[in-house]
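Dropping the structure in here first, questions after.
With one protein chain held back, the other chains of the complex are shown just where they sit.
Moving on, here comes subunit A:
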Amino acid sequence: MRRSHLIAGIGLLALILYPVINPWQPYPQGVMLIAFLLAIQATSWNIISGYAGYISLGHSMFLGLGSYTAAIIALHTGVNPLWMAPLGGVTAVVIAIVFGSVVLRTRGHAFVIITIALLLSAQIVATNWDGLTNGSDGITLELPFWSSDFQNIPFYYAFLLLLVLTVLFSAWIARTKFGTGLIAIREDEGKAAAIGVNTTVFKILAYGASSFFIGVAGGVYAYYQTFLNPVGAFAILGSVLIVLSALLGGRGSLYGPVIGAFIVSLINEAATVYGGSTQSRVLILGLILVAVVLFLPAGLLPTVQAAWRKRHPVETEYTDQTGALSHQPVAIVRDRLPSASSGPAGSLSSAGSLSSAGSLSSAGSLSSAGPLSSSAPLSSAGPLSSSAPLLEVRGVTKRFGGLVAVDNADLTVERGSITALIGPNGSGKTTLFNLITGNMPLDSGTITFNGKRIDKLAPWTRGHLGLGRTFQVTRLFKDMTVLQNVVAPLPDGRLRTMFADAVSGAEAARARDLLGIVGLARFADQRAGDLSYGQQKLVELAQVLMLSPELILLDEPAGGVNPSLLGRLTGVIRELNQAGVTFLVVEHNIPLVLDLCDPVHVFARGTCIASGPPALIREDPVVLDAYLGDDWRPQDAHAQ
């Protein structure tokens, strides 16, 4: 990365010096400044469509909006349009935020479609709102105020300056939590929401951020052209050039769109000069777009970088079983929990029950009998202590068409417990998880967390309140490093948090601590997708811990984890529990459940059919019938 900054700096220096060295060449300067303009647009587009992965096919609209804003204000006030250009940026941002707020609330394809419609609508408005825009006759602006000796050199530098600002802006975004959140949205939007990323706000802000510099450049461009009309200002071919530039150079990379814009500008110029007509230009651009999508989908820069990395591999250690198995002393820094538990729900008594539950399940002993002797209250008997339950699910129902996945289910998770949820496949356990964490809306019922109704809240808000989860099939952001994955969660929804550095020193240290706890510290800089499945499960646990949750929902934590790593995992769970974290675990590994958890709830056909301490559950005939099977023998529980 440092090398590419160096190359970019040298390139910038050459571009700054070019008009000084070669001042009497208006044609190449003209071609270059159009390339700068395209690079500004492609770099901006990259923020919403590269980082966040939401493709916009109508981004040239913002250029037209900026042009019209500057031109109209200049026409009515007599001020030079160049000074009004920033207002063009403001208009672009306002429009982007307004329409983004409508369209970006859902996932999926509505956005790309609306961007085309917006571009065409803008053209319709500009054509028909004669009073404001002078209709299809267009607006003619005054000529540049400087001596014609300077030719277009001032525009050259104006666009170059805007380009540098745009790239710096994009680089800054990539370095913040906001940028990490956008990439998280691109890779797995549901997962991003589960780790506290307010996906709606992130996407809307990204759309706004991707429009500002295009709007400003539009103002400058209007003055450069001294004339604008609806067809030219809102041309869809402009959008084609933007998309092609960013895609060819490398979507999602910092410099890729700039490189792509320079190449596409040259191709475009050559096609106009040698191709005979604009008609053939569309064909050439279309063919290139198809070819890039099919044969170079990552784009030039990332492909070259990947080839470079392949030739110059970084030394890595592929296995870290020793690290994973070494039981170094675990130091879990918990900075949020004390303040959270001294919240509304009677702090003293809850703290008392915490310590009592904790002391029973001693951290060091992995022997089975530990938690069985625990006297944690049965959920069916109602809360015995004065502290309210941490999580209460009441009468919750969820249907998928005719299938009732969760049927009027009740579930209580006591503060400080490791509660298990077992049951046959399709009994509604994971769906209940998804309802609790807000990944899907429930049909009826209530969910209360820490005394607060949460069933209508967005997933990220539930995350901010202290609810964390892992997934049945791990959902790490595969293209990020392990460390980036662990620091990706957002503890709250404040703007200050959003625009903080993506990896601050303190966070990196904490993330490394957490990775140390799960035994994967040495993998911090590896690509997450390269780790084994079991390792990814552990990274996901570290990721959840980053949020300092009060309650962690583990969806089949043992699935695909080898026995020795599993020992590590249960040890970590116990120690976290001792430190005050409550767990709700879905797991099919019955010996593990009976060993680790108390109480155990058994789900079948979408509802809870039995609850109690593991000793009772494993002998309950109802449970044997519904889940464990008649040939289940209690002694199997001690097999591990």
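Here is the rule we go by: contacts are C-beta pairs under 8 Å (C-beta built on N, C-alpha and C of every residue); 3 or more make two chains touch, one makes a residue touch a chain; residues count from 1.
Note that contacts and distances are computed from a predicted model.
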Protein name as given in UniProt for the chain not displayed, "LrgB family protein", "Ion-translocating oxidoreductase complex subunit D", "Branched-chain amino acid ABC transporter permease" or "Helix-turn-helix transcriptional regulator": "Branched-chain amino acid ABC transporter permease"
Full-complex contact with the absent chain, from A:Asn22, A:Thr77 or A:Ser280: A:Ser280
Chain not shown: contacting residue from A:Ile116, A:Val164 or A:Ala500: A:Ile116
Subunit A residues touching the omitted chain (full complex): 49, 53-55, 57, 99, 102-103, 105-106, 108-110, 112-114, 116-118, 120-121, 124-125, 127-128, 190, 236, 240, 243, 247, 277, 279-290, 292-294, 297, 400, 430-431, 434, 439-441
